[in-house]
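With one protein chain removed, the remaining protein chains of the complex are shown where they sit.
Chain naming follows the written order as A, B and C, and within any one chain the residues start at number 1.
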Amino acid sequence: MQLGMIGLGRMGANIVRRLMRDGHECVAYDVNQETVKALAEEGATGASDLKDFAAKLQKPRVVWLMVPAGITGKVADEVAEVLESGDIIIDGGNSNYRDDVRRAAALRERGIDYVDAGTSGGVFGLERGYCLMVGGSDAAVQHIEPLLRTIAPGPGEIERTPGRAGDLAPEEQGYLHCGPAGSGHFVKMVHNGIEYGIMAAIAEGLNILENADAGIREAEHSAEIAPLEEPEFYQFPIDTAKVTELWRRGSVISSWLLDLTAVALNENPTLDGLAGRVSDSGEGRWTVKAAVDVGVPVPVLASALFERFASRGEDHFANQVLSAMRLQFGGHQELPAGDVLEAGGRKSEAG
Amino acid sequence: MQLGMIGLGRMGANIVRRLMRDGHECVAYDVNQETVKALAEEGATGASDLKDFAAKLQKPRVVWLMVPAGITGKVADEVAEVLESGDIIIDGGNSNYRDDVRRAAALRERGIDYVDAGTSGGVFGLERGYCLMVGGSDAAVQHIEPLLRTIAPGPGEIERTPGRAGDLAPEEQGYLHCGPAGSGHFVKMVHNGIEYGIMAAIAEGLNILENADAGIREAEHSAEIAPLEEPEFYQFPIDTAKVTELWRRGSVISSWLLDLTAVALNENPTLDGLAGRVSDSGEGRWTVKAAVDVGVPVPVLASALFERFASRGEDHFANQVLSAMRLQFGGHQELPAGDVLEAGGRKSEAG
Amino acid sequence: MQLGMIGLGRMGANIVRRLMRDGHECVAYDVNQETVKALAEEGATGASDLKDFAAKLQKPRVVWLMVPAGITGKVADEVAEVLESGDIIIDGGNSNYRDDVRRAAALRERGIDYVDAGTSGGVFGLERGYCLMVGGSDAAVQHIEPLLRTIAPGPGEIERTPGRAGDLAPEEQGYLHCGPAGSGHFVKMVHNGIEYGIMAAIAEGLNILENADAGIREAEHSAEIAPLEEPEFYQFPIDTAKVTELWRRGSVISSWLLDLTAVALNENPTLDGLAGRVSDSGEGRWTVKAAVDVGVPVPVLASALFERFASRGEDHFANQVLSAMRLQFGGHQELPAGDVLEAGGRKSEAG
Partner (left out) sequence: MQLGMIGLGRMGANIVRRLMRDGHECVAYDVNQETVKALAEEGATGASDLKDFAAKLQKPRVVWLMVPAGITGKVADEVAEVLESGDIIIDGGNSNYRDDVRRAAALRERGIDYVDAGTSGGVFGLERGYCLMVGGSDAAVQHIEPLLRTIAPGPGEIERTPGRAGDLAPEEQGYLHCGPAGSGHFVKMVHNGIEYGIMAAIAEGLNILENADAGIREAEHSAEIAPLEEPEFYQFPIDTAKVTELWRRGSVISSWLLDLTAVALNENPTLDGLAGRVSDSGEGRWTVKAAVDVGVPVPVLASALFERFASRGEDHFANQVLSAMRLQFGGHQELPAGDVLEAGGRKSEAG
């Protein structure tokens, strides 16, 4: 069937390519006409402006927005201007699900159906397919199902879950109608929240392995690596690149994120050149806030988020306050980085 | 080559079977002679006692212990009595790596080489193979490498890590010599610590999804589900069985633990019958203690462990203390479970 | 000076009493006319309805709202109807500071000045005074300063902070103009967030003390208290009532919350009768959400909040998921509460 794509960045363009490969027809638009031209050469119908875009689409029009979350609202409004009752707008970006809820209600009044499609897949999506978490009305989601089926990864070589039989369910093909508008991005949001947690679990564990030789390094005796009480138990120089490669096979924690870690450590075992300032996108934050709203404890997901904040120095004032208190009650001076530990530094807090 | 196996529980017996399938010869012993007989019928050489066991092994003998961690020390001592200098003992159980360090030193004095093999694979190991994390001397580990190669999963159908070329490294075949004695169980310990974190990340995320309909349930207004401030954003009845199945395909968090979760939720979508009292084995605890020793922050791994403690009610006295304080400073009575919320219950803490 | 109080619950009535004791004049109103009558007998001017209330106040009127947070908006709107440009509304309840920001903007258009006064003090405020965190315009806060000075605790017997000299600053008298409208409740919100953290720190520590005899109780060997590895180090039956009393004197952690804990444990050393289902008010939640918004890591404050959620069983589904996974990968059955530990229960996780 036909789809109009607005936003031809990496993900938008790759979704168009994946659709065309499978025989769908695509009308493509972007403010950057270079990208439109490039995709037109690959077989898409290029549009010069939104009016042209709307004119080239059959009714009811199906429009996929793949633009930065920050401008999705603005673009959706502009697109709605050239659409008609009965048309469908799909937001495939990383919107906050709350915006979907509001936007769907506003568009509903104009007869336009709104679908939110949380999309996971990263740079591998063109080949692997995109995992699609979809929210919207039954009618709209059914209408666009042929598109979803193509964009999604399909069953692939993944072993079927024991207990499942008969025709493949949509979720076994990599897309799912999760519920009303907003639910797609809600599920995607939680997905990313979990992703933060898994990433942090792997990273923390590897950090322990990286320090399993603390009893050997102890000799150097720097200020901040406090004197180990039992150095004889930390004499292991572990090769984390090899260990992550190992865990890909037969271990309980084998996972795609571990695969990626193995790639990264194989390329650069010491991770030289990475400062460890870890960005966070909105999803991890929204996940924690949603959990707080509904009263669900998420210590692991929140800890993973807070580690990222701290990695960028956002804990600085709090740490200064701690040092200031220690100075007050015990006369403890801060140890300068890299300095030699004063006698009893670790053991003699006067508190 | 030949291996002597002591301990014919599920894992010990399956390792013997996996070795025999690949042409190795096994001498099998267990205090339960029924299991010895059963395995003898499958081709193993049964031993009636430790003396018989030692007599049936060629020198240098290679003995694999697969007994509960609690008795490994005792069994290792007994076995050492019937062995000679040059023999090798492998501990394939879930020992604390600190015991390995001590035991290896003690056995070294008698000329016996000690190898610890952290073994992951669960109930699927017979077919899938066991991921092996191995610690010990170079000589001993090289000697037993043919056994390790068979027990391990091998490369399987897992895509090769980009950047790796030439002959398959041991870690690409599912086993790794991690370092000196103790390092195998150390790496296995951290592996399980990570496992706790990943499990918790998935579980917490699903708990949010399970409560994404809080704005609908709000009507019932029970005491402990505090009044939602924006119920319009929590109107999603999400099917967690379908969502976990979906995430197996093309998503960033696809993983074996997610596969298992999908199986479990497909079988029993409401998880009826599970009380949610989550046990913990030693590894998760040891991981946190090791991190504390070497000064590595592990908020995610520790949170995952503490959630398990709390799931069993180990937070009870702390919670009583909190209720007692609230009663003191604000006159706040505890809300009985299932009762109706008193006006302002959530909003009016006098603090 | 004169103040009109709306809402004569415990806190509203006590503030009126504290003001009258110090020579201020109060007009009092509540939907419950009984409470109006009672306070009138103590010297207040009772009002029969809002119109009457407004008529009895001198211009510019100063009105203090002390009503449940859930209805503050509604009451503020009703009161604004009977007020005029130049009048001042003070919200002394536990409002979300975001509502203050919105409400102040709305009332500003009508010429009414809005002040938010975060109020801490609990049941002890009548005697001890209330700590006041105030947001609003300079003019409005200056106008009501005589009232604030009376309601606040004053300098009391608290030792002056070294380095401070000269006239007592407002904050040394127990009230502070924190910034524009909303800032008062913002500071109060963070205050309560900190309160959660301090309470949790004390409660967790006492829980360790309560279990310092685990090595003695070990004999009983229940299922969920996993076998201690070194029971010889946990042989201390600690009296937590005595310890908290002790820490009130000369220790670094002496604090009012510890005083209250000592009272509670002295009254009821085992805390019998408390179920440990800990409620949470909005402030703790808002604090974590504000921290997430501005990117500040708050692992301690968030953990304290999540512990309360978990104390009420909100972790249940997550825990069921964990048990379900363990059942899948290792065939681990849940241990029933109070049952005897199966051999190796703690030590033999197959993962």
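The rule we apply is simple: a residue touches a chain if its C-beta (ideal position, glycine included) is under 8 Å from a C-beta of that chain, and two chains touch if they have at least 3 such contacts.
All of these numbers come straight from a predicted model, not from anything done at the bench.
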item: Which displayed chains the hidden chain touches across the whole complex; value: A, B, C
item: Residue of B:Ala44, B:Leu258 or B:Val296 touching the missing chain in the full complex; value: B:Val296
item: Full-complex contact with the absent chain, from C:Ala44, C:Val263, C:Val278 or C:Ala324; value: C:Val263
item: Touch criterion as defined above, residue of C:Gly46, C:Pro153, C:Gly282 or C:Gly330 at the omitted chain; value: C:Pro153
item: For chain A, the residues touching the chain missing from this view; value: 11, 68-70, 93-94, 96, 120-124, 191-192, 195, 199-200, 202-204, 206-207, 210-211, 224, 226-227, 229, 257, 260-261, 263-265, 268, 271, 274-283, 299, 303, 307-308, 310-332, 334-337, 343-351
item: Positions on chain C contacted by the hidden chain, ascending; value: 97-98, 101, 120-122, 125, 128-131, 133, 135, 152-159, 161-164, 169, 171-176, 178-180, 182-183, 186-187, 190-198, 200-202, 204-205, 207-209, 211-212, 214, 224-226, 228-230, 232-239, 242-243, 245-259, 262-263, 266-267, 287, 290-291, 293-301, 303-304, 306-307
item: Positions on chain B where the hidden chain makes contact; value: 252, 285, 288-289, 292-293, 295-299, 302-303, 305-307, 309-310, 312, 314-315, 318, 329, 351
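In this section, only the chains that are shown with their structure count from here on.
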item: Rotational angle, Cα trace of chain A fitted to chain B, multiple of 5°; value: 180
item: Gap in Å, rounded to a whole number, between the CA centres of chain B and chain A; value: 27
item: Where chain A touches two or more other chains, by residue; value: 252, 293, 295-299, 303, 306-307
